[in-house]
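Partial view: only certain chains, each at its native spot in the assembly.
The chains carry the letters A and B, assigned in the order they are written, with residues numbered from 1 in each.
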Amino acid sequence: MLLSSLYIIGITAEAMTGALSAGRRKMDWFGVMLVASATAIGGGTVRDILLGHYPLGWVKHPEYLVITCIAGILTTGIAKWVIKFKGVFIRLDALGLIVFSIIGTRIALEMGLHPVICVVSALITGVFGGLLRDLMCRQTPLVLHEELYASISALSSILYLSLLNGDVTQTYATVITLTVGYLLRMAAVRFKWRLPNFHLESETSAH
Amino acid sequence: MLLSSLYIIGITAEAMTGALSAGRRKMDWFGVMLVASATAIGGGTVRDILLGHYPLGWVKHPEYLVITCIAGILTTGIAKWVIKFKGVFIRLDALGLIVFSIIGTRIALEMGLHPVICVVSALITGVFGGLLRDLMCRQTPLVLHEELYASISALSSILYLSLLNGDVTQTYATVITLTVGYLLRMAAVRFKWRLPNFHLESETSAH
């Protein structure tokens, strides 16, 4: 299936970003595999726990875990090469974000949950892996500062839900959402689209 | 119901504290909504996951999530006003703490769990939201240093359990626990009651 193959690409790309972060913290191989796996499948894991959707994906399909661990370890060997091809990387990550968002939406849909929860499910699947990576590597979570990322996950989910609601078939809805979401994310990176920031001084002085 | 209305007040107040913390970290709107929601409903979520109490409250009632997101975003607009009315804020937070503790106790009771677990359930409901907020905003968790907070959550739970055990009706038990717990918390803030600290020097010198 289209979505399954894209899912494998998505977790591989995310595992590589995790391994690179672990490398910046001088972690050992175990740390690299842990951070790579948490980045790649942490979002889906958190989603499944919150929705009570058992068994978890990687418990049922341990091969996903094997893929993320191998991708993590291989990345340590080709890190310099990976960094040079940063463009490829950002593209794979953008694809992964939309794939994860569609999968999150579908799982909540299949559980018969409210559309709001479907969008939240997409968001958690798309965003929590990177959040866990940044917490484990003690970096300020990128998703809370960066160009539009979470918003694109939510928008993709809303688009996908609307298409299904408008009687578009699942395959078309998937292809359209993937295309639009991917282009939006690449545009957000290129034009540095951001959400408004909320900046509160620690010491607010009365005026 | 009394407890339901108080619950709405509680999650709104907690969402506002979350948004203020996010503002101190210059997060964007998504970050503000995430931290606000985690602060408000994170404690109940962690409790439900630990007890295996599915579906989670906000999955069943997505409107709670909508409330915390809106409260978070509105707070960014009125932050300076909110900070001036710090007194109101501390009172709402104190009320929230006791309401969360009573709800936590009751859920564990209804699941037929041991009284020790009922108190733990109260504690997790009352305290974990703030803990998540501080972890996400990379502050040293207040609850581990501040005036009595967790202890008042535990005491409220014990009081509530004792009242029910002494054949007081649920409504009276709720009102009495709310009053006593609230006054205790306000007294702890005013008189700076604290638990003993445990301070271990990193390099302990022999004497």
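We adopt the following convention: a contact is a pair of C-beta atoms (placed from the backbone, for glycine too) under 8 Å apart; a residue touches a chain by one contact, two chains touch by 3 or more.
Keep in mind that this is a model prediction, so the values were computed, not measured.
Assembly remark, whole complex in this entry with 2 chains visible in place, copy number of the identical chain is 3.
One rule holds in what follows: only the chains that are shown with their structure count from here on.
For this pair, subunit A with subunit B, the centres built from the Cα atoms lie 30 Å apart.
Looking at the complex, you find that subunit B touches subunit A at residues 19-20, 22-32, 34, 45, 49, 54-56, 59, 62, 65-66, 76, 79-80, 83, 135-136, 138.
Looking at the complex, you find that subunit A touches subunit B at residues 49-52, 113-114, 116-117, 120, 135, 140-141, 143-145, 150-151, 194-202, 204.
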